[in-house]
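With one protein chain withheld, the remaining protein chains of the complex are depicted in position.
Up next is chain A:
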Amino acid sequence: MGLLTDPKAGNGEMAKFILTWEKVLCYLLYFCGIIWMMCLAHPFFNDNTYYSENALLPGLVKKESNLMPTSKAFYRELSSERERFPDRMPYAWIIAKFHQLNIEVYTHNFTLNYPFHSYKYTGQNIYGIVRAPRAASTEAIVVSVPYRSITSVHPDTTPSVALLLAFADFCRQQRYWAKDIIFLVTEHEQLGMQAWLDAYHNVVSGHEGILLSGDLAGRAGSIQAAINLELHSMAITSIDVKIEGLNGQLPNLDLFNLAQNMISKEGIRRSFQRRFDTYERDPVKKWSYHFNTLMSMIMAQSTGIPNGNHGLFHRFGIEAITLEGFDNLKEGAQRNFYNVGRIVESIVRSVNNLLERFHQSFFFYLLTCTDRYISIALYMLALVLMVAGLFIKAFSLWLRLQDSSVELDNFKSKEKKKIESNQVSEFSVGSIASEILWTHTVGALLMSSPKFFVPMIIKHFGFRTEDAVFYSFLLITIMSIIWPIFLIKRKSKYSNTALVCVITCVEFGTALTCIAMHNFSLAFLTAVVYVPIVLSIYPKQTITSRYRKILNVIWPLLHPFSIITIIVFMYGFINYRDETILSVLVRSLKATKQAFVLSIFDSMIYGNMLYSVTVAIMLPIWLLYWNIIHKNTEINT
């Protein structure tokens, strides 16, 4: 290994090798990446989870709680209270309960300025704080429940509110707490949680002026961990642990592991992605089961939309999970709140033991079942292999453009000729820069425009928000697809187009790696879809492949907006198989419209990156490649 030797020495062979085997190598790497990912689901390639943080001392305490009687009483009262207020939270009742339990209680008001419209939604969260007798309110643990009224479309969470109150009562009686415990009941699903967290940290996570989070009257130091409860029944047969957070962030693996172990210790069936662990003997079936679990996690993570209120904590460096309890199993022992309460107790007490904040174990991982994980060191390889293909392609294109001293003796005569004929001495920097600039400007403009344009469209054309957004997207899509027609007459030098191709490949590869740092799943899925096609995109040459025409069909289908539409439609077909095709189509169209609006809302309210990434990164890259596909090149001989 010659670190200090001449870089040019011995470079020739490498370059030669790449130039000869470029295409094969690129596709080989791509398939290696996919195969590696598939291998990872096999237990041979992944590991058992383990506790990295010894201070958790999981399951070592003698559990003392019996929350069954109290939570039952709370449940009965709350159920009747819920009927009195069918569309809002019974604030007074919850506040009164906290007062009765001798817990300091605060309310938090928040307002949502509905994006694109001038109306306002208001909501109220209620939280009580049990102060730690052994500390000076420097640290806190959050136990939260999203309150759902009778009119809510989501499954009922009244039992969790009852459990929360019963657990608060239990905690108030104990003296061993070293961290304050915040009992939080939020309203309006994730909106309430986001508002509360924004207010706690006094920040605005989304766009200014959309979610007005106000101020909190009571605080409790830095939050170390949070447990969100979504228990749908007073008798529980299985508990699902949800981890996927905003922008694909995950909680520390220790916390997930702790929850899973405590659940199984209490004799309740545990699941991940609503899939129970398999005890299949057949290795192929076992692998496919694990692979499906892995893929469902990747799917859930890639959207960047949290699948529970826990997901909003991660941004603030707070480890959080959701325990979702079901009573849906025919077989299996049904457990009541005695056991569920003990699960919550043991998790909170373990977290209470923590001396340092969660910092050991993994923050980046993928899971194949409740107790096996794939570390970042392993799964990153899959993406790296795929991205390597892009860089190799860019490198070889660049080499070919160079008036290089690469010996071409080994090349076939045809190729040699082609390369020699294409050798150009200079690029026109202006045209290349302008092309890259305008595509990215379009992306940046689109990213920031909804705030200004959508309300205008709604006002002038009288559309509903979904329609306004959908039709403007449709217009943009069609415009960007037919755009190259105007370019058909214009010719540019081969070298310029090739250089744009090199730059785009490098940009795409870099973008994928950057996205993978935040949200591996999103980058992985993007790479799986785009990389094989991108690898086949070359500037037009005198001798072009027959298959080049196919690109004209495939590439528009890979337009970021078309691909989202396709995904939503496919999802519709899978989920509503039993309905007629027409109704599924109508349903899917509606869902697509909503998906567009929601992705914009998510970026405005929560700071979800999906919309920004799609519009500001993927769209310019798509446009650049579309140009490369269509640009006629003149070859100077």
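We take it that contacts are C-beta pairs under 8 Å (C-beta built on N, C-alpha and C of every residue); 3 or more make two chains touch, one makes a residue touch a chain; residues count from 1.
Criterion: contacts and distances are computed from a predicted model.
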Name of the absent chain as recorded in UniProt (options "Trafficking protein particle complex subunit", "Ras-like protein Rab-7A", "RNA polymerase II transcription factor B subunit 3" or "GPI transamidase component PIG-T"): "GPI transamidase component PIG-T"
Among A:S222, A:S449 or A:N632, the residue in touch with the chain that has been omitted: A:S222
Which of A:P69, A:G209 or A:G317 contacts the chain that the document leaves out: A:G317
Chain not shown: contacting residue from A:S79, A:N109, A:Q174 or A:S562: A:Q174
Residue numbers in chain A that touch the chain omitted from display: 1-5, 10, 102, 104, 131, 133-139, 172-175, 201-203, 219, 221-222, 315-317, 355-357, 359
